[in-house]
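Here's the structure we're looking at; comments come further down.
Just one protein chain is left out here, and the rest sit where they should.
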Amino acid sequence: MPDSIGTREGSAAVPEQAESARARLARAYPAVRALTAALAAPLSAEDQQIQSMADASPTKWHLAHATWFFETFLLAPGLDGYRPFDPMYRYLFNSYYEGVGARHPRPARGVLSRPALVEVTAYRAHVDRAMERLFATLPERRWRDAAALIELGLHHEQQHQELLLMDIKHALSRNPLRPAYRPAADAGGRAPAAAPEAAWRAYPGGLVRIGDGGGGFAFDNERPRHRVVIEGFALADRPVTNGEYLAFVEDGGYDDPLLWLSDGWAACRAEGWRAPLYWREVDGTWFEFTLAGERPLDPAAPVCHVSYYEAAAYAQWAGRRLPTEAEWEHAAAGRGEVGANLLAADLLHPAAAGPDAAGPRQMIGDVWEWTASPYVAYPGFRVSPGAVGEYNGKFMSNQMVLRGGCCTTPPGHVRITYRNFFYPHQRWPFAGIRLAADGR
Amino acid sequence: MPDSIGTREGSAAVPEQAESARARLARAYPAVRALTAALAAPLSAEDQQIQSMADASPTKWHLAHATWFFETFLLAPGLDGYRPFDPMYRYLFNSYYEGVGARHPRPARGVLSRPALVEVTAYRAHVDRAMERLFATLPERRWRDAAALIELGLHHEQQHQELLLMDIKHALSRNPLRPAYRPAADAGGRAPAAAPEAAWRAYPGGLVRIGDGGGGFAFDNERPRHRVVIEGFALADRPVTNGEYLAFVEDGGYDDPLLWLSDGWAACRAEGWRAPLYWREVDGTWFEFTLAGERPLDPAAPVCHVSYYEAAAYAQWAGRRLPTEAEWEHAAAGRGEVGANLLAADLLHPAAAGPDAAGPRQMIGDVWEWTASPYVAYPGFRVSPGAVGEYNGKFMSNQMVLRGGCCTTPPGHVRITYRNFFYPHQRWPFAGIRLAADGR
Amino acid sequence: MPDSIGTREGSAAVPEQAESARARLARAYPAVRALTAALAAPLSAEDQQIQSMADASPTKWHLAHATWFFETFLLAPGLDGYRPFDPMYRYLFNSYYEGVGARHPRPARGVLSRPALVEVTAYRAHVDRAMERLFATLPERRWRDAAALIELGLHHEQQHQELLLMDIKHALSRNPLRPAYRPAADAGGRAPAAAPEAAWRAYPGGLVRIGDGGGGFAFDNERPRHRVVIEGFALADRPVTNGEYLAFVEDGGYDDPLLWLSDGWAACRAEGWRAPLYWREVDGTWFEFTLAGERPLDPAAPVCHVSYYEAAAYAQWAGRRLPTEAEWEHAAAGRGEVGANLLAADLLHPAAAGPDAAGPRQMIGDVWEWTASPYVAYPGFRVSPGAVGEYNGKFMSNQMVLRGGCCTTPPGHVRITYRNFFYPHQRWPFAGIRLAADGR
Partner (left out) sequence: MPDSIGTREGSAAVPEQAESARARLARAYPAVRALTAALAAPLSAEDQQIQSMADASPTKWHLAHATWFFETFLLAPGLDGYRPFDPMYRYLFNSYYEGVGARHPRPARGVLSRPALVEVTAYRAHVDRAMERLFATLPERRWRDAAALIELGLHHEQQHQELLLMDIKHALSRNPLRPAYRPAADAGGRAPAAAPEAAWRAYPGGLVRIGDGGGGFAFDNERPRHRVVIEGFALADRPVTNGEYLAFVEDGGYDDPLLWLSDGWAACRAEGWRAPLYWREVDGTWFEFTLAGERPLDPAAPVCHVSYYEAAAYAQWAGRRLPTEAEWEHAAAGRGEVGANLLAADLLHPAAAGPDAAGPRQMIGDVWEWTASPYVAYPGFRVSPGAVGEYNGKFMSNQMVLRGGCCTTPPGHVRITYRNFFYPHQRWPFAGIRLAADGR
């Protein structure tokens, strides 16, 4: 992971050699926490209250839950004399940890007008002060375990930074006023008038290794690093664009069951899908809802907010397929955050590909890329002991792996071994499509 | 209707003889509008945002929708030069008027963080200023039609005052913190230690008249006044108390299908009902959620927040029945707001019956009383022309009539001919039970 | 009730004066039972097995359940030495009697391939033989109670005769082969080329009596006879025809929410209603599914298989209303089965009105007529003691009264005081529309 990332505001990743883990985390903690607050800042207390579907959570809830993680797993068991801010919060802000006990039902998070935002802000400050004390006072012998949990907690909070933006985008999109989260940033010289043609890069088959090999933080689901056979394949050097996807739409892609997986076709009919989630046609012109409000569809930008089912149907229509996660990771070797359209680029929207490059473009950033791989354990995967063991393993059914991060992924959070996962029908992640093909 | 009511803050009813309708309404309008604002005042913007079920609406939405009524039916068509505050509001704050056009889906009202509460407040002020101008400038020849609509609009806003309290009570009850809308008012000398025994009053049968006979405001569904045959009957002189209802609960009332209507039993099982909506048993003690938070159940106060199905099952268990609306109205003759536990009493909760009186007690106020009468048109009922014709008539199926107002009914709003209506499974109104019996 | 009815095959009603109740019932019992078997006869064992929705039951189930009634309420408690055919049948063929115990879930009746039809036929024979013994041997002192139950059981079986035809019609209609229950009977001279214009008959208002006054069998819900005030009204002298209803369809009746009750409009949209249940348009021509298969729509015949919601919307469109049950019964005074299109006419389908008559035509037979009256207890209604008390009373919510019988109502079963009831969304009864209007 490049050094430069670690110095950005809010990055959880700090070079590990130069300083002790303790010092590194003590610096990263406030930066990550401050970024969360900064992301919520453009939103009123009312905005932070709303929940537009069971899959999404209110901004305020994200603020509290990410804090709950530190209180529950670090402070309550580990900081002498720590007094919980409010004993009810253990229940209110538990997301899904059965080991921690009962919890407020997920679809009803939006009804929690109390605690008020100001109380949640005070909760964050309370926990932050206690964490400061923990950094300062924890005996060295207990540090190792704590460090792992703190690092996990920071990456957990970063995940909620991205979820916060996904969720508020969905909620605002349901408002007929189509309000903006904030005005559009100037994209500078990034967006060319037209996307360059996609080129295909060929990769020979062979025995490769994927997964995290140590040397930095990774989630348990990225481990162990292991061998995989891949056959020769080709990969598009950029994601599918809105313009390309529009051709699928206009060719009747949403009306032809033969292009779709069976479950995908059922979802398409049941939900009445006619285009990606945030597209809208008005008098023959297509618009797209963004965090800066509704804008004309940019044909050069990557298509975004499609489900796995749509991605697979598009690939079928195009005569191609989606890559496996092993193929993707193999092709992404050496790619990092430099130049990527992640949260730090501050666009909050995928942008058109830049000029041709040495390898496939936009592997990191812009849109999460659906892979053809169901989310399952790597060979030799071990669930962590304790409640944090519920972090990843129990979700290993019915979901698909996405790779590469997107325009709302916080700095220092993503890496090429990173395995994101969503259900194949979900469309509110910033998810797009990269095509692959069998080699010959 | 007694004079004294008209002088209360927020009363829509103003004695009609003493002054012109115009002057009367010009005085009533700001009073009603101010009461709505006063009811919302204890709530934060976050509180006013939340919607806990499709049946309920956010406080902010009530504030806007009641205003929308005046803008849509009075100002837009009738005030020269009126400019709508925001053209989108016609869509956003339409409740169910098909004649006005499409509307924002009801279950999604809680997602409208925009317009912000401050904007809705500005909208109210904008409309109030325009209404002031309308009162001042409308030509006399157009006044008659306008007056009827203004009066309807004020009674409409009063209905939303009560709904606002019902809805926020439901929303707060869903919060595990069990927060109060506001601290309990001192009930003063009202609540005796025990409820007096219910007495039975007998009424001979005969030909009676019910319904509104003119002389003041009434909804279209209260008209025309018409003849009804009633047979001799008896009526309990106060509503069923919590203590009495608890005996039903403890006798297995919720486990015996033979006590229930068939649809009621299905609802009871499907919803897992074990007690009235806001009751909760903790270690053998019963508590009740109120607008002042959770409190020990008062055995002397009327049981509240039961469905029609529960009311009917209770009556069956007690060997009695519910009164018809004709019986109720006949027995209530001459009753008014004086001394009643309505909103003006400021308890926001039903209270135990006072000492024996000349007629049946608590006919007005405390709890709406489920009747055995389905909500249908009176003989000769005519729907009003235009969009306001959707006000009542189209709801005349599947609902039951409730009579008498409750502790959150605003002053000047209820009368003995007033027909409230809810679906038989609904429990969030302040609804209770009065028993009746056949005469001999 | 006219004598002639009693002599028809399968009639439960037998003149009571001429013979003892015992002799009368001993004659009626085999006749009613034989008619049920005759109605099932055109159907294969496979046909008798199917259940097309939770509201409907398989033919075989009807055969068994009607038998279960006699076994459960007469033989098991009252015939010395009676041995139940199969103890499990008490559970399998209980419809909804909570007092009898648990029962097989209604929507799963269609899965009961066992007992086989031949076993159910043997069950019927077993019970019939035992009933014969009961008629012969029951001591006189126990006869009075038994007679009431037998009479109820026969009328109960007649209701299931009609349900059997309704249910199999629905099931066959779901089959893309559109099979006939049996070939069409020749309607003889009954169906004229065009329906005569509807005439209006005026009735003065006043105090009338409705309900059963004794002198013959009636269900508990028809009692007590009681006084009702009616206002002057007018009634169409025949039901609405298919041709008239088609004009409503073609005028956009199913697209105009202002014509519909609010709940009706919701049902219309949710179910995608575009026409009555069994209508189908093929290349601009309308067809109707009947028990004789699909046939061209007869514009002169009464419209059939509409919900209450459609009936009410049609009436609104026509500028009229539906009659109350009191108005209907008052206008029907003196009408009987003579000449009516009931089951005995063997058409199994409503037929066009005959020539003008002394009173309103087709009050009895052809189609059940939706009234504007919710199904509630008459004043002074008493539920019968014991399990048969569940027969009617517990259904007194959310349903609407229909009057007059239809083309599949068995002989001797209907009378002008008869109160049928269905939910307002249900369309599979043979239900139609008769218009009413306020008098002047």
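Should a chain be cited, it is by its letter among A, B and C, assigned in written order, with residues numbered from 1 in that chain.
One rule holds in what follows: contacts are C-beta pairs under 8 Å (C-beta built on N, C-alpha and C of every residue); 3 or more make two chains touch, one makes a residue touch a chain.
Quantities reported herein were computed from a predicted structural model and do not represent experimental measurements.
The absent chain, not drawn in this view, touches the displayed chains A, C throughout the complex.
Residue A:260 is the one among A:245, A:260 or A:314 that touches the chain not shown. Touch with the chain omitted from the figure is made, among A:231, A:251, A:271 or A:356, by A:231.
Residue C:108 is the one among C:38, C:54, C:108 or C:125 that touches the chain missing from this view. Checked against the hidden chain, the listed residues C:21, C:76, C:100 or C:116 yield one contact partner: C:116. Seen across the whole complex, the unshown chain contacts subunit C at 44-52, 60, 88, 91-92, 104, 108, 110-117, 171-172, 174-177, 179. Interface with the hidden chain, as seen from subunit A, comprises residues 96, 98-99, 207, 226-231, 257-258, 260-265, 308-309, 312, 324, 372-374, 376-377, 379-380, 390, 394-398, 400, 424, 438.
We take it that only the chains that are shown with their structure count from here on.
Chain contact topology: the protein chains form an open path, each linked only to its neighbours in the line.
Taking the mean of each chain's C-alpha atoms, the chain whose centre lies closest to the overall C-alpha mean is B.
Separating the CA-averaged centres of subunit A and subunit B is a span of 47 Å.
In terms of their C-alpha centroids, the spacing between subunit B and subunit C amounts to 39 Å. Within subunit A, contacts with two or more other chains are made by no residue at all.
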